[in-house]
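For this depiction, one protein chain was excluded, whereas all remaining protein chains were kept in their positions.
Chain IDs A, B and C follow the sequence of writing; residue 1 opens each chain.
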Amino acid sequence: MFDYSVKLKNLKLKNPVIAASGTFGYGEELNDFFPVENLGALSTKGLSLKPRLGNPMPRIIETPSGMINAIGLQNVGVEAFLEKKLPLLEKRQVTVIANIFGNTLEEYIEIAKILESSSVAAIELNISCPNVKAGGMEFGNDPKMAAVVTEEVRKVFSRHLMVKLSPNVTSIVEIAKKVEAAGADSLSLINTVTAMVINTQSKKPMIANGVGGLSGPAIRPIAVRMVAQTYQAVKIPIVGIGGITELNDILEFMIAGAAAIQIGTSNFTKPKIAQELIDQLQNHLKTEGLSSPQELVGTLEGF
Amino acid sequence: MFDYSVKLKNLKLKNPVIAASGTFGYGEELNDFFPVENLGALSTKGLSLKPRLGNPMPRIIETPSGMINAIGLQNVGVEAFLEKKLPLLEKRQVTVIANIFGNTLEEYIEIAKILESSSVAAIELNISCPNVKAGGMEFGNDPKMAAVVTEEVRKVFSRHLMVKLSPNVTSIVEIAKKVEAAGADSLSLINTVTAMVINTQSKKPMIANGVGGLSGPAIRPIAVRMVAQTYQAVKIPIVGIGGITELNDILEFMIAGAAAIQIGTSNFTKPKIAQELIDQLQNHLKTEGLSSPQELVGTLEGF
Amino acid sequence: MKASLIQDRLCDVVYQIPLSANYYRLGLHSQIDQFTPGQFAMLAVPQIAGVLLRRPFSLAKQDGPITEILYKVVGKGTQALSQVDVGKKIWMLGPLGHGFNEIEKINEGIAVAGGYGIAPFYELAQIRKNAQKPFTIYYGARTQSDLLYLEQFAELGVTLKISTEDGSMGFHGKITDLLNQDFAERAPQKIWSCGPMGLLSAIKKWSAAKQTDVELSIEEAMGCGTGICLGCVVKDQNGQYIRACKEGPVFNGASIDV
Partner (left out) sequence: MKASLIQDRLCDVVYQIPLSANYYRLGLHSQIDQFTPGQFAMLAVPQIAGVLLRRPFSLAKQDGPITEILYKVVGKGTQALSQVDVGKKIWMLGPLGHGFNEIEKINEGIAVAGGYGIAPFYELAQIRKNAQKPFTIYYGARTQSDLLYLEQFAELGVTLKISTEDGSMGFHGKITDLLNQDFAERAPQKIWSCGPMGLLSAIKKWSAAKQTDVELSIEEAMGCGTGICLGCVVKDQNGQYIRACKEGPVFNGASIDV
């Protein structure tokens, strides 16, 4: 019996394909176009306690096989999300993962509390955010801070807690282990790689914020490496992210150890890509005679 | 008066374009084809105390706008280099930078001592190498170890000491500062980004070593970011490396703060690229009415 | 005007005609029903040398199943696009965004266009003609060879008011100077404008001074064209960022900060 669903501990997905945070809006934008409820899950644009204006323009620039963004986490805020955006997703029975971030530990906790009494299936903790109280050092770049924020959110949120890891660190494995010990249910990786492009005419960065986050196929080999390394070090499920554009990319991540995957930048270049990959993956698994996606996970040999 | 030469402290280059280590052999391979002496300098394939066999095949794999290599630092060893390879470079009056690495601190020191009594103009210390004595942790990923190896080599090598930094760290700025304080004359960055591609048929990594180093245009925006950040933090000159394929890329690095640059992977895709870029850069500087490359360095605004 | 559903379709290239000044007319067998001038499409240009994202282009004209795009080669994506031969295929996502309003209703509407900002006015002129309304385009360019579609506009009975920066054709100077001259006494009933940001700012200012209704089609770098990346925003009158691709690209001049 073929079962296409995936269980990340207490989070059940109808299939392993998740739309990545910040690359699928709040699920309403592609509505005419795409049956959002077909997704394994939708990770929302990052939510903060208060609405955020975001960065000035320009915010994006293409790079070789990639793009840099510095949207500045523009979002409606967690309250407006629950009021205005979530109902549509509820109506369509989408599995919603609320991607959240704060500038202080208190903000993270506050948002998580608010979400505890909502219908979202899970929180994805974006810890690649500068901690204003710690002088701008990112939560996600310091194993200790990453553990603290996980632990505190864990206390106030009882459903699935996914923690999204930053690749801009010396050892993602060390952070993964700390976050696991602090009570995370799963890990998603990777977030974007910090990068810059310079306009050689104006001598200014091509995005207003100076640096931004590199995503797309360019970073896929970095992400696959990090998933493979992390898989060897933790027991909780891993969600693989980075440059997925075709079926073979999903297979790479799953073989490396990802129980589910997220599609980001590819939603921009091909808005129906998630649906196509959901179908293709299902066909592939059946053709290979596998009874569930799980059978592929972590089958990497010789590493 | 237009002056195309570049001074990295005590190291004078006839132009700012250096062939990157491991991507131009020992200078003899492209001989028929390319007047090696036209290069600003040539950084040799990484040299170790004893000859090294290198990794099994496959050693390279293409990735989106990049490639991964795990050559395993195959090289003839420092003695054979001095005896068999250096004479040709001396004859052609090439400015030679000896790229060196060791598995232990002692090996680094030993090689540097040997080179002290040779004609090489500079050492480029490749610290992205696993330290066998410290359980495989890379020298270059730990600020303290990076400083120690710099300091010790500094004691035995009196000419130009360039230290090549790894991008696989949380803060390249922190390491740069430590290495500067330890006596480096210049910094070159970046080395390759650790990455992996999986063969989804065989379920094995596409390169025998498992992981390898990502290079090429894909990593350029990461490298430019790191150069810009490091330039703000150190006083010694910076040599920019990563994905340079055309004139505009060189300008990006120089504006970000690189006093010179190295060309790596592009030598594979276009063996005359270094010569072309030397000419194009010179023309550009003249057209812009600059009297030396130095006038571009660190002119980045709004960061 | 009935809205066409967004579609993403692999279209045959039915023509690719080089014009002056690195401009091309591209015909795509899109099978779009119709679009509102000002709407655009995201084209998947060939992914040469690391090109990843699609590129936005105004829809210039619909002729049965064929959509025309007027584009200028400015970088590697448009360069790659210009190399696509007739008979090859290109993915086109569209029509996207909101176009110009009141095209058939307004009696004395004028357009102000600069550069490839002329594109939407080809279809717009057709609609005005079908609706038997007069139509004048103020069309500014650097030099004569940058002026496109002149014959087509003549056929559609459009009154063309041309200005060039170098005086090689029409009025010598800026398009706003020409507007000042022609509308010294009165104001046009409505302005539809499309072109570089500098032009749009000038037209917005000019219209405000004249207290005339103006719609601006703005151009921002676009990542997705569908509202999901937040890469293309512009500030509205409340200082909030709204999306050029979704809420725009055509905005009421008063509602945005350009």
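Keep in mind that, in the parts below, a residue touches a chain if its C-beta (ideal position, glycine included) is under 8 Å from a C-beta of that chain, and two chains touch if they have at least 3 such contacts.
Owing to the predicted nature of the structure, the values given are computational and were not obtained by experimental measurement.
The chain omitted from view is touched by exactly one of B:L39, B:I61 or B:I278, namely B:I61. Among the residues B:L30, B:A80, B:V173 or B:A233, only B:L30 touches the chain that is left out of the figure.
The omitted chain makes contact with subunit B at the following residues, 22-25, 29-30, 32-33, 45, 53-54, 57-67, 69, 71, 74, 216-218, 265, 267-272. For subunit C, the residues touching the absent chain in the complete assembly are 46-50, 85.
One rule holds in what follows: only the chains that are shown with their structure count from here on.
Which two chains touch most often is answered by the contact tally, and the pair is A-B.
Chain centres were defined as the mean of their Cα atoms; on that basis the chain farthest from subunit B turns out to be C.
With centres defined as mean CA coordinates, subunit C is found 36 Å away from subunit A. Distance from the subunit A centre to the subunit B centre is 34 Å, each centre being the mean of its Cα atoms. Touching two or more other chains at once are residues 64-65, 217-218 of subunit B. Shared interface positions of subunit C, i.e. residues touching 2 or more other chains, are given as 49-50.
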